[in-house]
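Here the complex is missing a single protein chain, while all its other protein chains stay put.
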């Protein structure tokens, strides 16, 4: 579980003069001008509405009777009650209270007790796309949605892989999640699941909005647990020399994160795509959406047979990670500032990236806040019914 | 469930220039200079004390051994612990901690370990009246209690009616309750209980401290549910023409509210009296006290037999209303201001009335706050033991 630092990096990340980002990273909001997954497709049933949150903004996801999904501000323009408690009526949503009706663009199309010529403004609509069993919403300026990068969801659509969809609510700032995954020295936390491993960081690259780091691993003691074998590289030779040939690459491609394991012949045996979506306005909680794809072995049903064990193993890991990042958030809340004393250059660089690409706390709210004026911009693209996972 | 607007009203309540009250209605406190019900008689047992709250002020209701009820500030002058945890001793209340004793005027009459000539000031007393199974307290300036209007409790004392006492705590500002009841277009909320109804507002009157509106109803589809038949007009002709002859009048008589249904021959078949009492200092919660009186049919026991169904039906309606007004409060809390976009002239006028007769938030506290000096003013009037409901 030790990641020895290459010589050059040790100098860069000197402990006496740490290159800390200038602002408290936990007061940097995630940038809203991205496509964020806000729900699993299976959570939004046909003819039903489903309320979610992004950074404190209530959003309703509506699956119409034809199966399309659209996203609106989850507040009736009338009395601000949640539209997600309303009734899907054909391709529209009716508020449960007085029956005000909205179409997929957020326009108010009917107030039962008022003439149609006198209808008020409606509610904000959000660009919305459904793919890979996830419903994505563009949470920022809608004019930028089309040109914005849509995430590559890895191997989840590739039949050579079997994918587990997992995640849950985590009571911490999204940045703690990025740091947790990227610093493989934290395997000490998972010692009960993984045994004693030694991680070595063997390379690092950075672009404008991404950073990635390569690790190799060596077992220090004991045998490889079977759960780990399933996830981190199937059953291969037990000799440490072989294991070290596998390379794990962890990448933050703002605002998403991936973890890929490749064997020496460049076969990708594991491919994780993961996103952390702030729930509350303070961004001290997030909902994590993960797609974990495992390459099917030649005898494919072996993976299916072992799947319950893989689920159990990854839940244990996720539970440990959730517990520790929530303790980090708790310490930040109590100390009122970021007292972290980071010594690992990879993480120092990651912190800079997250700080540069986010927005100062509260600054992104101009586009997200309902002010009475509403915007009638709306997109539905690539909507497709997927088999629910 | 549609209330078509009479022509004149539509102009008055124009959507482009809504006549909004100048201040945030949810920051208008209820006026303390009124008689408010603070408990059901049955909750204050003989020889016991019972703690309640009005807008954050703790008040103890004491029923003495002779059966009289008096109301004091619910804080011992000594160490501020609740007198409601104390011991009724004849016609007095003793604090549970060190045994300080107070009479019905709030005067401290005994400190067991101190000479009687040296007794300190006591605690504030509130004018108190008991009637119709309710204990009313005058929460404002006691000097005004005698001349203040005491509410007419409708048909609850009339043997021609059977009365249900109901209510509960609701986590919203009292003004949301008034708006909810007075806007009959909200029947869409109760579609599961009532089916599809069309409300039509057919008249509206206003005085200095009251406003009332008349509605007629027509069923749009389906049959009248039996629960609704019991409450909103017994079993009468199923023809819509007949139903429309019934008139529902909803009135806010500050700070109370009533709802009466009269048949075309002016018989009042239903009579609801209801009050919303703020519990916390922010007035974001209230306790609702309702007296729902149904006129007995000629074969009186039929109503008794159907009573459990009526209870079930009214609980369902109350539960739905409570749920939606709590969502309104939640939206106000999150938005930090009143973003309502009201279009119904009746409600716009109601909002003005509530705003004009309340007090700016916090301004009413001068009379309600304990400051160490205490007032020894006290009234008991019309106290009578009533059979508990």
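Here are some notes:
Letters A and B mark the chains as written, and numbering starts fresh at 1 in each.
What we mean here is this: a residue touches a chain if its C-beta (ideal position, glycine included) is under 8 Å from a C-beta of that chain, and two chains touch if they have at least 3 such contacts.
As the structure is a computational prediction, the values presented were derived from the model and not from experiment.
Within the full complex, the residue among B:67, B:120 or B:297 touching the omitted chain is B:120. Considering the full assembly, B:79 is the residue among B:23, B:46, B:79 or B:149 that touches the omitted chain.
In the complete complex, the residue from B:48, B:98, B:245 or B:316 that touches the missing chain is B:98. Chain A meets the missing chain through residues 1-5, 10, 15, 183, 185-186, 188-189, 199, 324, 327-328, 331-332, 334-335, 339-344. By the touch definition given at the top, chain B reaches the unshown chain through residues 56, 58, 75, 77-82, 85, 94, 96-99, 111-115, 118, 120, 370, 372.
Here is the rule we use: only the chains that are shown with their structure count from here on.
If you average the CA atoms of chain A and of chain B, the two centres end up 48 Å from each other.
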